[in-house]
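Here the complex is missing a single protein chain, while all its other protein chains stay put.
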Amino acid sequence: MELKKEEDLSLGDSVLVTKLDTAVNWARSYSMWPMVFGTACCGIEFMSVAASKHDISRFGAEVVRFSPRQADLLVVAGTISYKQAPILKKIYDQMPEPKWVISMGACACSGGFYDNYTTVQGIDQIIPVDEYIAGCPPRPEAFFDSLIRIQEKSNRESILEKDRQHDRDFKGFLDA
Amino acid sequence: MHNKVYEVSHEKVRETILNLKENEDFTLLLDVTATDYLNYPGHKAERFAVVYILRDSTFKNEVIIKTMVDDETLTLLTISDIYYAANWGEREVFDQYGIIFEGHPNLKRVLNHHQFVGHPLRKDYVITDGQICTETEDLMDEMRPLLKQKGYEEDEVMLLNVGPSHPATHGTIRNLLAMEGESIVAATTEIGYLHRGFEKACETHTYSQIIPYTDRLNYCSAILNNIGYCKSIEDMMDIEIPERAKFIRVIVGELSRIMDHAVCNAANCVDLGGLTNFWYIFNPRDEAYEVLSKLTGARLTNSYTRIGGLSYDLYDGFAEEVESVLRSTEKSIDDALSLIARNKIFLDRTQDVGIITEEFAISAGITGPNLRSTGSPRDMRQDKPYYHYDSFDFDVVVGSHGDVYDRMMVRFEEMIQSIRIIRQAIKQIPDGSIITDNRAVALPPKDQVYGSIEGMMNQFKLVFEGVKVPKGEYYSSTEAANGELGFYVVSDGSGTPHKVKCRPPCYYALGAYSKIIENTMLADAVVTMASMNFIAGEFDR
Amino acid sequence: MIDIFFILFAILAIGGAITMITAEEPMYATLGLLISILSVGGFFALLNASFLFMVQIIVYAGAVLTLFLFLLMFLNIKKEDLPHEPKKYMLITLGAVLMIPINMLIFKALSTLPNIDMVLVESDFGTIKALGMQLYTEWLLPFELISVLLLVALIGVIVLAKQKSKKEIKQ
Amino acid sequence: MEFAAVVIIFINILLAVNLAVGTTPIMVWWERRVSGFMQGRSGPNRAHIGGIRLGGLVQSVADMIKLAFKEDFIPAFIKHKMFFIMAPVIMFICSFLTVGVIPFADRLVIDGVTYTMQALPIDLGILWFLAFAGLSVYGIVLGGYASTSKFGILSSIRAIAQVISYEASMGLAIISMLIVYGSVNLSDIAEYQGGLLFGFIPAWGIIMQPLAALIFIVAAFAETNRAPFDLAEGESELVAGYHTEYSAMRFGLFQVSEFAAMSAASALIVTMFFGGYQVPWLNTQALQENINIVLFAMMIILPATIYFFTQWIKKNNTWVDENDPRAKESKILIKIFKGIAIAVVVILALLLLFGLGTNGTNIATAMIQVSTFLLKFFLINFFFVWIRWTLLRFRYDQLQLLGWKVLLPLALLNIVITATYVLVLGA
Amino acid sequence: MSNELLLASSVFVLIGILLSAVFMLTTYLGPSRKKGANKNTVYESGISKPVGGTNIKFSIKFYIVAILFVIFDVEIIFMFPWAVNVRELGYLGLGEMFTFMALLSAGLIYIYKKKALLWN
Amino acid sequence: MGIKTVKRHGDTLRDKLYIPAIVSGMKTTMRHFVTNIKDNSNLITKSYPEVQPTDITDRYRGVHRLTKREDDSISCVACYMCATACPADCMFIEATERTDGVDEKMPAVFNIDLLECVFCGYCVEACPCDAIRMDTGIFSFVADQRKDFILSKEALLANTRSKDFSDD
């Protein structure tokens, strides 16, 4: 994945920016406040992620925000129907940058075995997705794996880069 | 063992039902659904039939009324003024089949979105034909008459959308509330955000392939759905499952019930602002998942049962591990109750809040803990016992006021009763096989498949064609965590069902929700919702 | 030091007051008044009337103006409910022009007062203790009258408000 | 002004600023870790800088930096942009100002000049608190109003009604304390509590006026919007309440001011009811007279505490993976703590050897008192957290009824009893 | 008002303002403001076009509570000077204040009687 | 068997006083706090990436694998049974003639789309020659592109039975 683009970093190779990048990325990676868009069974499994045994707070990500304006990470856990799609899109749009999206479970990623008239065949038709998790529902451990991957990814970003690349190129069926 | 289906002509159906309610005590409308007989082998008459399933007040008997709908008009008289439950029931039939109920107060789509064209459960609707929805509905068409009826102008109230993406509605329920200050003067509920086409999917999968789909109905207690579905197919085919399987089903079923109630009460505590309870109540749940995972191979969506039995036998040490789960459940209930049970803040928040009267509950088709909290001791496990439930010593738990407090406490107490049942069942569990050896139903054991050509052929036949269920229609129900979970199955004799209709207990509870929260406060509406345990996978299917 | 504060408060007080009378939206007017009142409170502090300073903040800023704000949200006044005031600025200017000579007059009169140049700074005066002693010995009757007044106000409000709610029920 | 005066003013302001803002990350951490332990989970423990986690304290730093570098978004539909921007600032400044009047130690005498150990050495400390706690409601109101969000407006209204319902009871509770103390000056109040009741019980406010203490604490919870009175942002109903539309540091500022208000409230509770900076049974005079004994006692107690603490770290601050930098943290921490212990012992020993002099004694006393104050302060904070994670949220009308129908009459009654008692006894 | 106090308070207030300014200035550190029609809409549970304005018809009870507060606040303020002088003012002051409080409680009782505080 | 009515608290004076109940609640939270802080090993939390889950047995339905025969050739005979049994329709098999003489057919392509798979285990149950199994013990599969989730025949063959499982 090409996250750093040359032209954006014209002034970016100075030591200061690199240092600042390290600090900011470190902070971002350990302070992923999730907004849980949990609709179905995967949402229930996300509850286990928050429960004592797995405890998402270890990663500093237990600050579940219900207002998209304060969230960094959108966790889509559960089936997204066509009826739900505009809402998901709206919530995603309302989140401020930088934002990440985890698509949790077969339904969110691809529609799962609901290959029918009502289920969106993968939320990547609506919003850009950073991480997919397979499973139905994925185990909490799998969620942590992807959270760790998102943390690593956020470490590869630069504060100079204003728009993230896949955002720029993305066009879903609800983008007019 | 087939239950009788009474066919009534479409002119008479309203009268018949009214008569049944008034004179025969059939006070509970379980479900309204329709069947599309297009391509049904040997069917010549009208294309659509509407089916009403009724239950009497003792919960011992049910009756199925079927009526063929005139092809030209596709119209029937509504019964929504007889049963409150018929309101949403008929809306669903209209949405899915396009049958019009004359006199219905608000016949509009309920599961599919408002930009949807066509009726998906008709046999000629292509299953993969998705339709994009670009924006949400404003719901004012429902709100305006309500406001008018209450004597409010539109600009006199604040219209607040609670849900779908709202912490209290868990992403799938939308309530449009008309509020005056903090109190709600009128409310409408919109669902369908998690409609995943369960019933349509059933028509393209074999009977046993449906089991994973049932996991995802009430995903808090997947096994109870597995049991409910498999039991109805087994009943339909008239097969007995081995005793051992019955006991195991009871054990894991009750374990699932405990977890379902735990989720409900934990969520309720969160909505009340008592976050610590969430963790206390959830602690044993993870232990229980571990047991289920070892037993069934998955944590949440177990797909544990098979038609005719179960997929795996108990593993070594199961009894001890379950016992430890039960013990920590008891401990966690104690902890949670010590935080709330006598706390005046909790009592003020929950007592006499969101009251459901018994009469209304019955009329609205509310069953399960929500009905029992009103004081009506109706439990399928005792009224129509299956799997030897009558031989276990347990109490039916009832409340007295039908408020949030009673619902929560009934759930806590039912968890304790379930623990009792599990302890007894574990002691009594007999040896034997876990799945019937009827080769027309169950896959042969693996060694037979690998070893004998006969077993191989059997395997081929069952996998490719599926279990053959005799032609006919059948309704069977079990007591799931939320109330009566029924499956109405129409078979055309092949390996795939012609139609499967799930009677989800919380669909009807949700239909009544907007009535219950009228004239309460916003905060009460939230806890009322949490206490009634609406599971999206179940009501949206 | 004190002078700086004096000027600061003066600017704030007058600025706030002008905002108040010119603002279109009542919300802004209220906040203008709030600033004005807080600055007057500041003057009290500069004058060593520390208790009065607190009274000003607690009662005026904290209670009365909160009530105003509350009322504004309560009534939810929309643009079209506001009176149409096309000649507002003209009237205000006119008023200002009229007031200046009068002010000058008063100002003249004021400057003839004795002690007019006395700098009001030091001294420990206006503490809560001293004020209390005087209030509860010499101002007994007015004090009790205040409580009666407050009681009457309370009852009056409730009677008025209740009357309205009865009407609402009838509607 | 003399040098000493400037230094002391500077120190006081520094202490107050720290109490208002500096404690925020600590309190956030405190809240998250303590709640974690109460719920049988560990809480944040992975964020680290080169392996150092400080039990998760580093997590708060990450949150702050993250918020600072997040996109700060003001939605276009907001009409009153000024209000929107001002709201968190107002709230912050009001909460910030309240902390200023807390006395951190007894009046300090240096070279014969007395200095008050308050950042804002005003007489009317309590009234100051009341005033600014009341004003901070403007922040919430403007925030909610400007957001044009329905949740925001509902939350503002709740906040106003809540704050005003409890300010009355709070004021009355304070009055009954004033009757006892006979002064509104917080320094006087704290000084008063250095005395002993019946010769052996510290004359703390909570012992003399338990009812007033209870009412005040409840009202303080309500004024600071803490659970069980966190209706204004009651998540299950109002999503995020008045800050629903706020993002990045604007939202952060709301959080900071909430914690600053909580700081102020707990500091005030300490000062009013828990003896302020007073070491129980050792008032300022006693401390100064016996400073050598006290220092000697500290020389023993501090290393002992640190020893037990390091033992605890060794046992509990472990990391499964040996190669992780976090696994080495315990060793580093233990070394640091041992270093501190040795340094403290050495310094104290030197002080004891060479004597302190009058100024030195006074400063040492002040330092002991500041530490006592901070200790009590954090204990009260713990109490705040403890309550929050034990109780449920009130409903809107129940909360008001509690304020008007229970607390207010109780407070009135308490005043009557106290005043009569004081007079009868005094006469 | 002494110079010292003025100095201390101005420094303290300035620090407060400075701190909030610093906090506010972090705005410019974050990523660019991406414009978007959707992003600029109000959050209301994700609904596309929420109906109805933010006009809230409050119950008159809210208002009564506010009034009640104003009046009580004034009364409390009047009690402060008494409270610090209880001993000096003696029984006369006590009697005075009790009359005052009696009137105050009369108002309170009136409110309870009128059920002005009860919801529903 | 009987009917049990739940108790209704709140009428006694003790309940009405708020404080006693609050105190008893605080006792509970404090008890948890103290036990946990005294010894962190009392915490329920398992530090995941370092501590692995304990409930993964050979029943656990993890990522699939294709088994091999003794001679290391693929066991699958491309009979399509698994694909038929799969409710999610996430298997894609293309058969080809088998030239090594062990059997008649073998899959040329055998893809499983793990993103669509619902881990129901029906494919394993359906397979008549034990060629597909889900006992790899791989319980977590994450990636950032959808195509990474399509496991080819080679990848499936490369998966092995988890070493943690006992041989049966």
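Going by the order they are written in, the chains are A, B, C, D, E and F; count residues from 1 in each one.
To be clear about the criterion, a residue touches a chain if its C-beta (ideal position, glycine included) is under 8 Å from a C-beta of that chain, and two chains touch if they have at least 3 such contacts.
Quick note on the criterion: contacts and distances are computed from a predicted model.
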Identity of the absent chain, which is to be given by its UniProt protein name, from "Alpha-ketoacid dehydrogenase subunit beta", "3-oxoacid CoA-transferase subunit B", "NADH-quinone oxidoreductase subunit K" or "Nitrogen fixation protein NifU": "NADH-quinone oxidoreductase subunit K"
Partner chains on view for the chain not depicted: C, E
Touching residues on subunit E - with respect to the absent chain: 60, 63, 67, 70-71, 73-74, 77-78
In subunit C, positions touching the absent partner: 2-3, 6-7, 10, 13-14, 17-18, 20-21, 23, 26, 29-30, 33, 36-37, 40, 43-44, 46-49, 51-52, 55-56, 59-60, 63-64, 67-68, 71-72, 74-75, 77, 81-85, 88, 91-92, 94-96, 99, 102-103, 106-107, 110-111, 113, 115-121, 123, 125-126, 130-131, 134-135, 138-139, 142, 146, 149-150, 152-154, 156-157, 160-161, 164
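To be clear about the criterion, only the chains that are shown with their structure count from here on.
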Chain whose average C-alpha position is farthest from subunit A's own: C
Which of C-D and A-D has more C-beta pairs touching across its chains: A-D
Whole-Å gap separating subunit A and subunit C, where each centre is the average of the chain's CA atoms: 52
Cα-centroid distance, subunit C relative to subunit F, in whole angstrom: 70
Two or more partner chains touched - positions in subunit A: 51-55, 58, 66-67, 69, 86-87, 91, 96-98, 113, 115, 136, 139, 159
Numbers and ranges of subunit D residues touching at least 2 other chains: 38-42, 67, 69-73, 122, 127, 150-151, 153-154, 157, 160, 164, 167, 184, 235, 239, 244-245, 248, 389-391, 397
Touch-based graph of the chains, sorted into line, ring, star, complete or other: other
Touching chain combinations (by label order): A-B, A-D, A-E, A-F, B-D, B-E, B-F, C-D, C-E, D-E, D-F
Interface residues, subunit D side, partner subunit C - complex: 80, 83, 122-124, 127-128, 130-132, 134-135, 137-138, 141, 145, 153, 156-157, 160, 164, 167, 184
Subunit B residues within the subunit D interface of the complex: 158, 160, 162, 166-168, 181-182, 269-276, 279-280, 283, 339-340, 343, 345-346, 348-349, 521-524, 526, 530
Touching residues on subunit E, where the partner in the complex is subunit B: 44-59, 62, 119-120
